[in-house]
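My structure is below; once you've seen it, I'll send some questions.
Excluded from the complex is one protein chain; the other protein chains are retained at their positions.
And now, subunit A:
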Amino acid sequence: MVAMPEPKRDILARKDEIVARLRDIVPGEGVIVREEELRAYETDGLTAYRQSPMVVVLPSTVEQVSKVMAYCHEQGIRVVPRGAGTSLSGGALPLEDGILLGLGKFNRILEIDYENRCVVAQPGVTNLGITKAVEHEGFYYAPDPSSQIACSIGGNVAENSGGVHCLKYGLTTNNVLGVEMVLIDGTVVRLGGKHLDSDGYDMLGLINGSEGLLGVVTEVTVRILKSPETARAVLVGFPSNEQAGDTVAAIISSGIVPAGVEMMDKPAIHAAEDFVQAGYPLDVEALLICELDGPEAEVDELLARVSRLAEENGATYERVSKDEEERARFWAGRKAAFPAVGRVTPDYYCMDGTIPRHRLAHVLGRMREMSEHYGLRVANVFHAGDGNLHPLIMYDANEGDQLERAENFGADILKLCVEVGGVLTGEHGVGVEKRDLMGTMFNEVDLNTQQRVKCAFDPNGLLNPGKVFPTLHRCAELGRMHISRGKMPFPDLPRF
């Protein structure tokens, strides 16, 4: 288990006084301290980690957020922001001596602007809620994480969430035009707006994926798109993972950018089919779901090209969705893959590495060896188009050392991802889960450079500490420069 920062005893000792002051700022039911009520907040989507916060605060106005933050800054109290709490990396895990700042009451859509093709929403609005608000006009919000029915747009910004359609339409960061954000000292800043691109440093881009360590987002402006004329999905089955992987590479390199290409291995196919009866073939080793969207004529032509490439790579099964209902069913299986695996094992641990696409077969082969070594089964779902793997390691936390083995297995998978030229996390974030693996990708200078960015926003390290960075340094220490004066480098360096 990952160690969290040592709780501040002086803060815990002053709990009553702190709660009283918070109640001044957020009156009514917005401050929660009863132990049994706090328990509802003790974990996020990474359920292996649990910790009750000192107090939960649920503000309902930007002014309240600003006042809470300014108070915490002044008093040295730690703050963990949370949207819907669906993080799979423990990014919203509370701290024993910290305030859990829930943004659930910020649940309104503030403006729908079709002319500028954007929606202004409060951070607690769900991802799907944005699409629901504009779909009657034929528009939608493109990033669609599998948890879209529950996850909040503010959380999406914090994690730079992806989804099955981000291959063609980009991640959260490519679809957010602006945010309003409260800094730890209570200052409210606006980054971006309804226009494109930043005038100075692209802080909006920096905030996306910053995991709640730089500020608390209180408003988000996202780009919306007109739904394509048609969308059709094709299921393609293969006798091996390698052939499925090769087909994906062939599709992408032929110049086709599908709306999504997903891959599932045999255990995942069976779990999903048992759960939602999506119509998946059960006699294949690997299944691709490839979706193409656009005008009917284009979709037809590209589907034919995909079919040809799949056949050339040894596909043994193919089925094209004939209507919207069938297309939705194809996706239902994929989107329910995590809970489906959850039905066949007491616990599972979901990983999130990204690899260069052409290393897929190698990585899946090594994963099979690891599975034998650790004695734990693994099912794979995979955003194949962009190389993002989601191995689901199956274990039983009540059985001996299985949790520990699952964690070690997971760490080995992520190290493998880095070894083949990939990264630790594609869309779930570092959080607490992958924090201590950051050293496999970054050296000390890299990590110190990132932590200095943290210092630029939060010099006292009060916002979500213990997440992302394996070692906490004081900003004063990081800011210091070690100067050796007077030494001119490379006297023979070419000059002009």
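Keep in mind that, in the parts below, a residue touches a chain if its C-beta (ideal position, glycine included) is under 8 Å from a C-beta of that chain, and two chains touch if they have at least 3 such contacts; residues count from 1.
To be clear about the criterion, contacts and distances are computed from a predicted model.
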Pick from "Zinc-finger domain-containing protein", "XdhC family protein", "Glycolate oxidase subunit GlcE" or "ECF RNA polymerase sigma factor SigK" the UniProt protein name of the chain that isn't shown here. "Glycolate oxidase subunit GlcE"
Among A:Glu298, A:Asp347, A:Asp412 or A:Asp436, residue touching the chain not depicted: A:Glu298
Contact with the hidden chain, among A:Met4, A:Val276, A:Val306 or A:Ile355, goes to A:Ile355
Out of A:Gly76, A:Gly138 or A:Gly365, which is the one that touches the chain we can't see? A:Gly138
Filtering A:Thr47, A:Thr61 or A:Thr187 for touch with the omitted chain leaves A:Thr187
Could you pull out which residues of subunit A are in touch with the chain that's been left out? 113-117, 138, 159-160, 162, 166, 170-171, 173-174, 178, 183, 187-206, 208-210, 226-229, 249, 252-253, 255-257, 294-295, 297-298, 301-302, 354-358, 383, 386-388, 421-430, 434, 438, 441-442, 445-450, 452-457, 468, 479, 481, 483-490, 493-496
